[in-house]
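With one protein chain held back, the other chains of the complex are shown just where they sit.
Let's turn to chain A:
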Amino acid sequence: MSSRANKKQAAKVVREQIARERARARRVWVSIAAVAVLVIAGLVGWGVYSSQRSSSFTAPAHATANGDGLVVGAGPKTVELYLDFICPACRNFEESGGSSLNQMAAANKIKLVYHPVAFLDRASTTQYSTRSAAAAGCASDAGKLPEFVQAMYANQPPEGSAGLSNDQIIQLAHRAGITGSGFDTCVRDGKYRPWVQHVTDAAVSRGVTGTPTVFVEGKQVEARLPAITQALGGGPVG
């Protein structure tokens, strides 16, 4: 080989070496950028969620001490019910056991605590879970929560629909015996929407991730009336 060919060869090796180095540097920078994109995406998610959470809320009348439930009755033992107004299993529960529980509460045999949560906002196109749970707060203000709950489940909209409009909820409430314009404006203004978020967050913090969920004296039991009466000590129903 001539020395000229050797030099050419050497220059080529060096060029290739430089190209490889550059490519490697590019690769490192692209990787760093990609990781940065993912990290920033995660932070954006956290930021969006944080900004969506409101920190202050007003609890309705008859709320529990920590504000995450609505109390009916004043019996010695406490039955807590986590419910979502668009959840079909909650309607089944309400139809099979709701009236018995409400009678026990009305007779002050139990303290019945309703926790209206908004787990299923995506099951309607209008955040029906949040709106209806907020309306339950308004019904508690009016002192007619059990009647309201019953009327709402008797007219439960199907999952995937727009749900009941605020006006329809108000009409149902009127038929269930709620009077006065306070309720109407309370529903229309979404007065208790921040409170519903509080109830929902508190439920999750307690480990409740589905509805209906029932606690008797602070212990979770199967969401069926026989299991509840058994946990209460097998006393007569109703």
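Definition applied: a residue touches a chain if its C-beta (ideal position, glycine included) is under 8 Å from a C-beta of that chain, and two chains touch if they have at least 3 such contacts; residues count from 1.
Going forward, contacts and distances are computed from a predicted model.
A chain of this complex does not appear here, and its UniProt-recorded name among "Porin domain-containing protein", "aminomethyltransferase", "Methylamine utilisation protein MauE domain-containing protein" or "Carbohydrate ABC transporter permease" is "Methylamine utilisation protein MauE domain-containing protein".
When you scan A:120, A:134 or A:176 for touch with the missing chain, the hit is A:120. Which of A:11, A:34 or A:74 touches the hidden chain is settled by the complete complex: it is A:34. Within the entire complex, the positions of chain A that touch the omitted partner chain are 19-20, 23, 26-27, 30-31, 33-35, 37-38, 40-46, 48-50, 52-53, 87-89, 119-123, 197, 200-201, 204-205, 207-213, 222-224.
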